[in-house]
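For this depiction, one protein chain was excluded, whereas all remaining protein chains were kept in their positions.
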Amino acid sequence: MSAELIPDSPSGCEALRVSALSKSFGATRALDEVGIDVRPGEIHALMGQNGSGKSTLIKCLAGYHHPDHGAVAELDGTVFHLGHEVPDRLRFVHQDLGLVHELSAQDNLALRGGFATAFGGRVRWREQEAQTRQMLKRFDVDIDIHQPVGGLSPVERTVVAIAGALQGWSGDAGGVLVLDEPTAVLPHDEVERLFAVVREVRRAGTAVLYVSHRMDEIFELADRVTILRGGRLVGTYDISALTSGSLASLMSGEDVDPDYRASVDVEAESPVVLEVRNVSGRWLRGVDLQVRKGEILGIAGLSGAGTLELPYVLSGHGGRSIVTGDLRQPHKSVQWIPARDATKLDIPLVPADRQSEGVIAEFSVAENLTLSVLDRLSRLGTISKKQEAHVVRGWSDRLKIKSENFRSPISTLSGGNQQKVVLARCLAAEPEILILCEPTAGVDIGTRVAIYQRIAQLASDGLTVIVSSSDEGDLLAMCTRILVLRGGVVAAEMDGREVTKPVLVRAIEGD
Amino acid sequence: MSGTIRLRRQAMRRGASRSGTTVVFAVTVAAMALAGCGDTDNGSSGSSGSSGGSSSADVAAAQKIVDAAQTRPTTIIQTVPITEPIPTDKKLVFLSCGVETCEQTGELLRPGAEALGWSLDIVTTDGTPEQVSSAFSSAIRSGADAVIYPTADIAQLAAPLKEAEEKGVLFATVASLDEPDPNSAYFFAMGGPDYFGKVGEALGAKVVVDSGGSASALYVDLPQFAILTPMNDGFTSTLEEQCPDCTSETLDIQASSLGKDAPDLIVSALRRSPDTKYVVLSEASAMEPGLPAALNAAGLNDVKILGQSGSEQVYTDVQSGVVLATVQPEGYSYSFGILDALARKWSGQEVIPIEPNLLLLTKDNIPDDIEGRIAWPAVEDMEAQYLKLWGKS
Partner (left out) sequence: MGGNHSEEAGAQLGALATKKQVTRPSLLQALAVDKIGAVYIWIAIVIVFSFWAPETFPTAATAKQILNANAVTALAAMAIIIPLAAGVFDLSFAYTMTLSGVVVVKLILGGTSVMAAIVIAMLVAVGVGVVNAVIVVVAKIDAFIGTLATGSLILALVTMVTGGTSMSGAEMTGPFAKVGQAQVGGLTLPNVYVVVIAVVIWYLFEHTATGRRLYATGFNPDASRLAGVKVERLRFLSLVASATIAGFAGIVLSSTLGSGSPTAGVPYLLPAFAAAFLGATQLKNGRFNSGGTIIAVLLLGTGTTGLALAAAPAWSQSMFVGLVLIAALAVTGLQRRSTSSSRGSQSDVGTAPADHPEAGARSSAATTPQA
């Protein structure tokens, strides 16, 4: 189906207008004659896959990159030199929020906007407090402004960041607030609160340029969407004119089924490969479950229900002092072992936070990949470089890891390929069971489907997979069976192939 | 993008870091040149050879000094007995300076103090002015009648000395540049600049005698310890007077080099002047460890070592001949001398200033009981003789 391109509004009416924006890095053109226009008071989404140029665009706007010659930019009708200056009414909240976690909300806001001072630089604390509360009040959030922001919930932090970005807004309406992946670090249940905040910003007359991967958010929040692909502008569309399918296809350039569901078959009587008895920890309160060979078992639930703790406990990294309960692998031995010693079961885990728990940034691709199987590659303690190369090449082919030279640092790979290396590291040890946490965090629609297909393939080759995710799409797409945790126990069990999204969501939220 | 443009960008990037590298090289070289432009003449003193060869008169004069220094006297320097009764309920506090020699000197006070019926507390400090001052004040407050602290810098002790003045507490020190005033709290000191000058003389004379009147010497100084400077002066002026053919050069090293770089710095200095066959260490206990090994490794086996101060290690090397000679630290002279001065003060007699003994130890005259020794009493029965003077034997 074709979507309709909204004709450009006449100059002078836009909050932000950019045209002919190009940016090259050497021979590679990251942006090619891209244009965008944001109407006053609208929520305008910017979408595109990895490699589409959307973060380059944001960086040019923020002055981090100098665009190539020829770019034209206007804010509220005033021309500005894109990349070299950032006008006052163009504000940014980046994904990392730019807050100092050890400082309070008041201090963080003052960091950006300055303190209310009297003669000699003495801070007028009461006035400062009043100002801070004022700024936060408009977003209807009730926080302790003196508590270090590290102790606030993620959405509260995001609100502080947004309030901070909007400080000292001269005049009333107009201007643009750029939000770059604001929901990437928010648990699913806090996203609605953020939406309220964004709508409030719009109500006050400021346009919002909203960058996100998540299609359902865009449909709920945005008025229009600009899509980039391969550094070029695909088009700007009214949201009402698109469906998730058409949006996905426009982003990836091919037909993509956003409601893909992998077809995985599990024999009814396949053996139980993992049994869990009365496992408790900090959030888990006595979980029992069984996993059969070849299943893709989903773990769902709200944050705090134990959905993130359970995979770590099963993998043996759950915090020895507080974990109780037993595990066993009945097809191997009838002996139960304490859950504390779960590392003995050798169940690898692909972590959610790739940065801090997945890749070792200083290591090469090969070193990252082989870390789990070093013993297999060494004889008499010495690593055979030849064997190492063989293993790395094998997995690179199998998972299609794109890298120039596997001895170069892993940071030279794209994020998706890095994730593949982490996966390869887990699979290289030839485990029976694999655990995935948030496998599609921050991944765009095209790659997402590829991930689902790959997992399904692995399962049909005999691997048993446990997936813990806060994204219902993951669970619906892949799982043969879904367990819903609530309050640290298994509250519901559903057939993964037959359940629908509304049913799943209801079960998670616990009606 | 055309290929030429790409290459130009690469060249620019390389050029940027290349010019960066050049800058850094240039800075390094410049800095070293700057260091070199500093005073490279480390106080080379001593006359260059003047007329004639060494006259034997020079060596004979030096020999006299050496003989005096190498002979252990049989009587103590102090001769005036104390006739008035010496009060016995006195409390002494000794503040140590954090270095082993200091501690040992404190202990040497004990037998004499006991004989006089006085109590002795030894308080450890780390030698920093803050700790010493505060220990001094605490001692006064705890009822000390006299406080003793070696190598004192009076300026740094102004505050506690004022307290001492007010409370009538006495203070004595050794090896300090500051003159005492017999009518004030700081009433007595031994081993001042004159004494160290004589130590330098003795070492200079030894070099003259040992070399037969023609030698090149390296004097290793610690400028941070100002009391050692008179020793340097004494050494170099002796060489000038008694040995016109002798030369000496001073190498200043920092206290931070002690125990690590000092041997290497000395070896380098010796390599700079290959004729130098004598090394004089102004503080042998700190500078000698590791030096024989370094000299050996560098093939400088004919260089002789002399010094001031001693330790078990230095004395072991003196005994075996690795070290030619060292002037022992006069802990015994100091201890008894201070006790003597306190006894005189408190009994109402006149306080007689005296010099410490000067004993140059060599292979031939060093006693056998080296183990654990920092020093010996210069007079073998020093304790007995002092007790007699005090009427306590």
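Each chain carries a letter (A and B) given by its place in the written order, and its residues are counted from 1.
What we mean here is this: contacts are C-beta pairs under 8 Å (C-beta built on N, C-alpha and C of every residue); 3 or more make two chains touch, one makes a residue touch a chain.
What you see is a predicted model; the values in this text were computed from it and never measured.
Residue in contact with the omitted chain (choice from A:71, A:413, A:463 or A:477): A:413. For the chain missing from the display, the contacting residue among A:358, A:473 or A:496 is A:358, taking the whole complex into account. The omitted chain makes contact with just one of the residues A:58, A:458, A:494 or A:507: A:58. Within the set A:116, A:322 or A:337, the residue that contacts the chain not displayed is A:322. Summarising the interface, chain B meets the missing chain with residues 6, 9-10, 13-14, 16-17, 20-21, 24-25, 27-29, 31-33, 35-36, 38-42, 100, 103-104, 223, 252-254, 256-257, 259-261, 263-265, 267-269, 271-272, 285, 289-290, 292-294, 296-299, 311-313, 316-317, 319-320, 322, 370-372, 374.
The set of chain A residues touching the chain not shown comprises 24-30, 50-56, 58-59, 62, 64, 94-96, 153-154, 157, 180-181, 184-187, 211, 213, 281-283, 303-304, 306-309, 312, 315, 317-322, 343, 346, 348-349, 351-363, 367, 371-372, 374-375, 377-378, 381-383, 404-405, 408-409, 411-416, 418-419, 425, 429, 437-438, 441-443, 470.
The working rule: only the chains that are shown with their structure count from here on.
Note: centroid distance chain A to chain B, computed from Cα atoms, is 70 Å.
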